[in-house]
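With one protein chain withheld, the remaining protein chains of the complex are depicted in position.
Letters A, B and C mark the chains as written, and numbering starts fresh at 1 in each.
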Amino acid sequence: MKLSDRLKKWDVLYFFLTNSKFKIGISILLFFILLSIVGPFFIHYKPYEYAGVQGSPPSLEHPLGTNPFGYDLYSQLIVALDGTWLVGLIGGGVATIIGLLIGFFSGYKGGFLDEVLMMFTNILLVIPTIALLVIIASFLNSRSVVLESLIIGLTGWPWVARAVRAQTLSLKSREFVSLSKISGAGTLKIIAEDIAPNMLSYVFMVFILQFGGSILAIVGLSFIGLGPTNSVSLGGMLQDSVLWNALILGYWWWMIPPGIVITFMVASLYFINMAMDEAFNPRLRST
Amino acid sequence: MAKLLDVKDYKVYYQTLKGQIKAVDGVSFFVNSDEVFGVAGESGCGKSTLGNSLIYLKAPMRYAGGNAVLDGNDISKFTDDQMRRIRFEKISIIPQFAMDAMSPTKKIKNIVVDLVREHNKRMSEKEIIDLTVERFKMIGLSKNVVDMYSIELSGGMKQRVVMVISTLLNPRLLIADEITSALDVSSQKFSVEMLDEFKDKQFVSSVIFITHDISVLYQIADRIMIMYAGHVVEIGNTEDIVSKPLHPYTKLLISSLPKMGIQFSQKRLKGIPGYPPNLLNPPTGCRFYDRCPLRVDPQKCQNEIPPLVEYMPGRYIACWAYTKGNDKNE
Amino acid sequence: MRKYLTRKIIIYLITFFIAASLDWAIPRLMPGNPVSLIVSRFAQASSGSAAQASVLTKQMFDYFMQAFQLNIPWWEQYALFWRNLLTGNLGISMYLYPEPVINIILSAVPYDILFLLPSILLSFWVGNRIGAWAARSKKADNILLPTFYILTSVPYFWLGILLVWIFGTLLRVLPMSGAFSYSMTPSFTFAFIFDYLKHWILPFLSLFIVSLGGWAIGMRNMIIYELESNYSRYMGSLGASQRLIRKYSYRNAILPQITGLALQLGTIVAGAITTEIVFSYPGIGYILFEGIMNKDYPLIQGCFLFIIAGVLLANFIIDILYMFIDPRVKIAYTEG
Partner (left out) sequence: MNELIQIQNLTKIFKSGLVGGYFTTAVDDISFDIHKAEIISLVGESGSGKTTVGRLILRLLKPSLGRIIYEGIDISTLKGKKLKEYYKHVQGVFQDPFASFNPIFKVDRVFNLLFDGYLKDKANKKHELIVESLEKVGLNSLDILGKYPHQMSGGQLQRILIARTLLLDTKLLIADELISMLDASTRVDVLNILGDLRNKEKMSVLFITHDLSLGYYISDTTMIMYRGNIVEFGKTKLVFDNPLHPYTRMLLSSVPEIGRKWKKSELEMKRGELPPGGCPYFDRCPLAMDVCRKKPSLKEIDQNHKVACYAAEGVKSNDPISFGKSHDS
């Protein structure tokens, strides 16, 4: 193999490793991953356990202070962090998988199936997800993190489906698909080998966006009081802080850290997405 | 005859992550006033890069040396702003992508007015539209076309509209970049005839007609330049190039073209074996060396770039077989 | 033209039909008798003496058995639901019993319009402008693009919290909650309008700033594509100024952004709901929150329908608008 060809294969990787957005994004992400791995070793209290002086600012004893009930906010944050990952993974995963399946078949099969699926997708697309989530969550007696993530995933797929369908349509008209057809390959083989792998980077980007989107969704849902009923969540912490007048009391250590965690967790994903976008669409590169 | 454009040792490279692609690498030629100068070559030979770089050098294209003197001014040294002022007025282009050269959300008349008024603020909107309509009529387009969006036009119509727009300010030099390659034979002929007529009417003085199709050049060009892998291999009068090609590449290329009346069962034509070199890392010598059946002085051919020499009056060749001392050909 | 509109109207009607049906079906799909669930949960949530509560609970149970009509076949329940819906009867609130839900919602609508419209439209306009500007200069882009991405990652309400903390708690220059001061009564006086705006500015900013990031990213990416497009290149070849080329690119890049606006409305509305909670701003979001906190199911369901209807209406308006600005739609629908 010529050197230039080998270079081409490593081009994208090389680009990532030298791209500052990717470096920043992956560093922040790794920091949070590390935090949720190492963090639990420094937890000395249960999230809802009286831990010390109520409403005390950050100290060595309580790195993020306590709230007016004397709960240790560091413990709450670390526990909530785990739940947040789970929501991102399940919510993002479910939405991506459903979106992929519907997008592939709708785009590849076309015809009546396509029209029906797309009609359905477009309808779900204009119904605000949050409203749907609210109505479902408010009628659920108990809500676990997993269940809520599933619901978020189940309402988040329409735009994945639409995007995947569009990509599938354009790949389908490529001649290598025709060639596979006349080589006797079946639908599944063509989707698995000709369509899906050629949009792998795209699918990964979609997953990243869905991951971030799911996190924002659960945070919003928790904030309006429809979060998981059995555990701490970042949105729940923020809701507590607002409901119990952290603003008036000036308990910044209660309301600032969860928001920073959410923002930078999601932003790190977006940064990685941005770097991927630039790697695969050189036109968007800014350097 | 006066030279309108004189290009010497002109180089344009593409900047890529892996290095420079030497797409146009030391090209010299001139274009006379009032002539159609054909540039032919296969894909990747640098002909389109050459044409485009003369009017609008845009990243990742990079000027890498040489001169291009248009009407006494070396435009290769022009600043962006100087260049912007002579585009359209002195030098213009019909791009390869005429099919989507016009914004889909603007009416043709708005596009024309906006473009002309960038150069000539004294012309009123009405004057500009009237001029456009007048030229449209000349080539069989209805005056209603100015009120249409480009997406309402058929491919052939778009091509014609773009041809009219590009020549509206009567440029001295027009670059026609592969204007026939996307067209059907009947439209090809039409476009070429249109260009001819525009030249007759003095809407343009000279045309650089870039194409991969020598048989189209034969119809319109006064002189032809053949390019191969970023170099000029041969320049001469159309009739000479076509009927008495000298450079081995030109010879093989022309003999590989099927002509009406030749059938496989009677006469088997042959292509040129091999492929053009990679311009990221071009060979040191003649770029046709790998595929050349002649290799008159293999050592020299492989290691030294043959210069473009005037072999006969008006006939330029870059091949060691035609430089002094090696003149044992023909 | 008419064909396009008819198509769109039919699709939105179907969408609303499905959404409303979900609204009807979800409580009934949940395990158990919805009415006992509703009433028992409400009893837990409401405060007051046990005796009061039990009287109220009994009243409510009867009312809801009546309203849900669980004793009749489901299709009759469904038909009844639609009859009520079409006559504007969304039921009675439990939390503000016996106030009809529709009245509560209608009283909130003006606040929503005055809060949502300016923040959506302004953030769209400013975001697109800044995005287009970022695409012009590589230097600016390197700073602006990451900034936009961080902005879109901020939960709307958290930005609200930050703003209240800074301007309300620390600097004490702006009010922390409500739509106007308690001492004021709504009127067209200068004092009231000034007071209203002082309450309005922070909620507006939290929605405006977060949405702005998204629009800016979208425009930045779109316009880079447009600036690299063939028509831009052709214009450049004919000596058009960068200014003119950018004008053309913007014209084309704004179209997908407008489509995006329609698709993003749901997310923005979600953001607005949470923002209203932070500021106790009396729009539908805040009412929905009160409904959720007090397990006021009719109110929740009513808010759901209203939000859906609002988003669909906005989508429809955008579709009409789109028809006028994208000639392709006009042409596609006149030829056929």
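What we mean here is this: a residue touches a chain if its C-beta (ideal position, glycine included) is under 8 Å from a C-beta of that chain, and two chains touch if they have at least 3 such contacts.
This one's a predicted model, so the numbers in the text were calculated from it and none came from an experiment.
Participant: Could you tell which one of A:E148, A:D194 or A:D240 touches the chain left off the display?
Facilitator: Looking across A:E148, A:D194 or A:D240, the contact with the absent chain belongs to A:D194.
Participant: Of B:L50, B:L252, B:L279 or B:C319, which one is in contact with the hidden chain?
Facilitator: Only one of B:L50, B:L252, B:L279 or B:C319 touches the chain omitted from view, namely B:L252.
Participant: Residues of subunit A in contact with the chain that isn't shown?
Facilitator: Looking at subunit A, the ones touching the missing chain are residues 1-2, 5, 8, 115, 174-176, 178-185, 193-194, 197-198.
Participant: Name, in rising order, the residues on subunit B that touch the hidden chain in the full complex.
Facilitator: Spelled out for subunit B, the touching residues are 42-43, 137, 139-142, 155, 184-186, 188-190, 192-193, 212-216, 218-219, 242-243, 252-254, 256-265, 268-273, 275.
We adopt the following convention: only the chains that are shown with their structure count from here on.
Participant: Select the chain whose centre, defined as the mean of its C-alpha atoms, is least distant from the mean of all protein C-alpha atoms.
Facilitator: Of all chains shown, the one whose C-alpha centroid lies nearest the global centroid is A.
Participant: Could you give the separation in Å between the centres of subunit A and subunit C, each centre being the mean of its C-alpha atoms?
Facilitator: The computed centroid separation for subunit A versus subunit C comes out at 22 Å.
Participant: From the mean C-alpha coordinate of subunit A to that of subunit B, what's the distance rounded to whole Å?
Facilitator: 51
Participant: Along subunit B, where are the residues that touch subunit C in the complex?
Facilitator: Those residues of subunit B that touch subunit C are 52, 55-56, 58, 83-89, 92-93, 95, 97, 100-106, 114-115, 118-119, 149, 151-152, 162, 165-166.
Participant: Touching residues of subunit C toward subunit A in the complex: what are they?
Facilitator: 11-12, 14-15, 18-19, 22-23, 26-27, 30, 34, 37, 138, 141-142, 145-146, 149-150, 152-158, 161-162, 164-165, 168-170, 176, 221, 224-225, 228, 262-263, 265-267, 269-271, 273-274, 277-278, 288-289, 292-293, 295, 297, 300-301, 303-304, 307-308, 311-312, 315
Participant: Name, in rising order, each residue of subunit C that touches subunit B in their complex.
Facilitator: 229-231, 233-241, 244, 248, 251-252, 255, 325-328, 331
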